[in-house]
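Only one protein chain is missing; all other protein chains are in place.
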Amino acid sequence: MRPPLVISRITPVVIMAVTWELAPRLGGVNPDFLPSLTMVAQAWWRSVATGELPYHAIVSLANLAIGLLASIAIGTLLGVLMAWHPLLNATVGPLVQMTFPIPRTALVPVMILWLGLGAASKIAAIFSGCLLPVIVSAYNGARGVEPTLIWSALALGASRRQVLWEIALPGALPDLMAGIRTAIAIAFVLMVTSEFLVGGRGLGYLISFTGDAGAYAAMFSVVLTVAALGFLADRLYLHLMTQILRWRE
Amino acid sequence: MARVTPLRSWYLTALRGASVVAFFLAWELVTRVGAIRPFLLPAPSLILDQLRFELVSGELVQAIQGTLLRMFGGYAIAVAIGVPFGILLARVAPVRWFFDPLVSIALPMPQIAFLPIFILWMGVGDGAKIALIAFSSIFPIIVQTWAGAEGIDKFMAWSAQSLGVGKRAFLWDIVLPAAMPQIFNGLQIALPIALLSTVVVEMLMGGSGVGGSIIDGMRLSDSPELFAGIVTVGVLGFLLDRAMDRLRRRALAWHQESQAD
Partner (left out) sequence: MSAYIHCSGISHMYRPAHGKEVLALDGVSLDIGEREFMALLGPSGCGKSTLLYMIGGFLPVETGRLTVGNAPVTGPGPERGIVFQHFALFPWKTVRQNILYGLEKKSLPRSEREQRAQHYIDRVHLSGFESAYPSQLSGGMKQRVAIARMLAVEPDILLMDEPFGALDAQTRELMHEELLAIVRRTPRTVVFVTHDVREAVYLADRVAVMTARPGRIKEIVTIDKPSCAGGDFMRTQAYRDKVDYLWHLVRAEALKTERAPANRAPS
């Protein structure tokens, strides 16, 4: 009889956790370089209890949310409008396409140059980095809507604007949602990178700070927190996405 | 949407070109006139001057060399480990059982957060940079290879067995070629990630490479240097993407045809 699925999935993680705990303790690995799991857990708990970790986490996530949501709102609008209006596509399109090959993180220093060392540059970095994937996926999604759907709607008496909001937008949803998932991952990378560069507050800053101070167990604990947050955000979004796209078989 | 007549499409193409030209002209004019402080946004002509200067002085080539070497170093490691590991995950059940949770967690993580750990382990130098680049690039390769090696058509596999293929030959003759399109997807996804990671670690650890010159530009408020660096990265990214596309077309000629089917 096969063991229950949960046990089956947890066991490898447990094995790895145990290995992590034992390796530095038994002298296989230098504990300066890899603090044992319990040390990291203790540092994590201390950080949470003093309110330090939650504070920086909230700051980071707030910046992330603002930048991301702004990019989703504007990107979707722009992408769908570009797909719908050939004129707009011809003027704005090539400019958007030019930015394709530039890696998102290369824009962080630009934002710092323009907006200084503060929250504004972090948010701007996240916004500018996430904008492109959202525009592209909104555009592709809107373009990919079956012409027969649009024609049916028009034949049933819908105006062009109604077709845009009631047919093209929902039709674009699968591609758009997939694009947003990518944007979320990029947002986390930009959040960490901008905080490494700008400092001041946030989880990225906390990682550098603890690293510079030699508090390696604490550093590990924050790194893992960031990793966990990125993972959780993706999973939660995936759940949301499947719910919204339930009609898609 | 509206049916486009030939005349109309010609008109649109011209509009696209005009739009780009107008954009650069406007940029040049606005910065020259001084409406934007020059240290914030240099004129395109200044950026070109900067690039020419860096090219002549040899800085540009040196920076590009550094960046590409690190990038390919990390990328090569990611491919060399990622592809075999992906195949293992697809074909060997115990491996899959053990590593599945780890791989699913690692994929959506912001891998850049681990840079300080790599610096702790390898010191401040190229080692940590290449390690991070490999670490960032490997997961899409693993996941795509895994998917490709897993979904082998049952009947095709049986045909091969019926024709007398042995267990070892099966891997090389059937699994690997059949998985190639997916593997290439992984390689294509991972390449811009590798470039991006290279630029980031160079920015964060400073000094050399294109990322290094970008960050220097920022620190010294030398915006032509900063923007020249961004343009350089953009061009590199574009060329790499084209090269990968060409490579894919060549290697998967048989598959491309079926795409057109």
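Labels A and B are assigned to the chains in the order they are written; within every chain, residues are numbered from 1.
We take it that contacts are C-beta pairs under 8 Å (C-beta built on N, C-alpha and C of every residue); 3 or more make two chains touch, one makes a residue touch a chain.
Keep in mind it's a predicted model, so treat the numbers as computed, not measured.
J.: Shown chains touched by the missing chain?
T.: B
J.: Any idea which of B:Ala178, B:Val201, B:Ile214 or B:Ala228 touches the chain not displayed?
T.: Looking across B:Ala178, B:Val201, B:Ile214 or B:Ala228, the contact with the absent chain belongs to B:Ala178.
J.: Using the document's contact rule, name the residues of chain B that touch the chain not shown here.
T.: 153, 155-156, 158-166, 169, 173-174, 177-178, 180, 253-255, 257-258, 261
Basically, only the chains that are shown with their structure count from here on.
J.: Could you state the distance in Å from the CA-based centre of chain A to that of chain B?
T.: Those two chain centres are 18 Å apart.
J.: Flag every residue of chain B that touches chain A in the complex, lowest number first.
T.: The touching residues are 1-2, 4, 12-13, 15-17, 19-20, 23, 39-40, 97-102, 105, 108-117, 119-121, 192, 195-196, 199-200, 203-204, 211, 214-215, 217-218, 221, 223, 226-227, 229-230, 233-238, 241.
J.: Which bits of chain A are touching chain B when the two form their complex?
T.: Touch residues, chain A against chain B: 8-10, 12-13, 15-16, 33, 84, 86-87, 89-95, 98-110, 112-114, 147, 150, 185, 188-189, 191-193, 196-197, 204, 207-208, 211, 216, 219-220, 223, 226-227, 230-231, 233-235.
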